[in-house]
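Reviewing the structure listed below.
All protein chains but one are shown in place.
Our next item is subunit A:
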Amino acid sequence: MIALLLRDLRLAMRAGGGFGLGLAFFLLVAVLVPLGVGPEGGVLARIAPGILWVGALLACLLSLDRLFALDHEDGSLDLLATAPIPLEGVVAIKALAHWLVTGLPLTLAAPLLGVLLHLPDSGQVWLVASLAVGTPALSSIGAFGAALTVGLKRGGLLLSLLVLPLYVPTLIFGAEIIKRGAAGMAVEVPLLLLAGITLGAAAALPFASALALRINLR
């Protein structure tokens, strides 16, 4: 399983693997929104939590369709499915690899973009915290969507249609944490709820994803 994780990470790092693409997209969102909304600091500070979370969500979505599709094309997914490790584990590892190359860099880069969007300093720490806690959920949920659409030729658009509604609770709690944190209110409740979603998704969704993969590989 560790070998699989390393393989996925290596593939993502190499040229054409898409590493950094999500990050660049995230940066673009944070640059384009002020261009569209106008440069007033007050407005930007108010919408910053939502923009950053929506940006993270879309950046995550961008790389999801390659999660299983490439392996499906060259047949390595069939090999993984028949390998002596459980398919659920494969899915979990692939989601973890996806998080390491998209969610984690996003979390680390977020404070910089927070500054660009005039997010108050009191919100910065909660921005990082909410992304760190919430983005693993995005990867697990996304892996489920990718598993559903793996056999389709043009699954990318359908994938976003399936996955985005599933992202609603994560988005709400994630943005709420930053909003409350920036305003100096207590953030325990949304933070715990977000952690609950992440843990629940990481624990239960690999089973659903593996089931969907098995159906698609039949």
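What to note about this one:
Note that a contact is a pair of C-beta atoms (placed from the backbone, for glycine too) under 8 Å apart; a residue touches a chain by one contact, two chains touch by 3 or more; residues count from 1.
Assume contacts and distances are computed from a predicted model.
Only one chain is not pictured, and the protein name UniProt records for it, out of "ABC transporter substrate-binding protein", "Formate dehydrogenase subunit alpha", "methylmalonyl-CoA mutase" or "Heme exporter protein C", is "Heme exporter protein C". Screening A:L23, A:A109 or A:I172 against the full complex identifies A:I172 as the residue touching the chain left out.
Screening A:M13, A:V31, A:I85 or A:I215 against the full complex identifies A:I215 as the residue touching the chain left out. Residues 144, 148-149, 151-152, 155, 158, 161-162, 164-166, 168-169, 172-173, 176, 190, 193, 197, 205, 208, 211-212, 215-216, 218 are the ones on subunit A that touch the missing chain.
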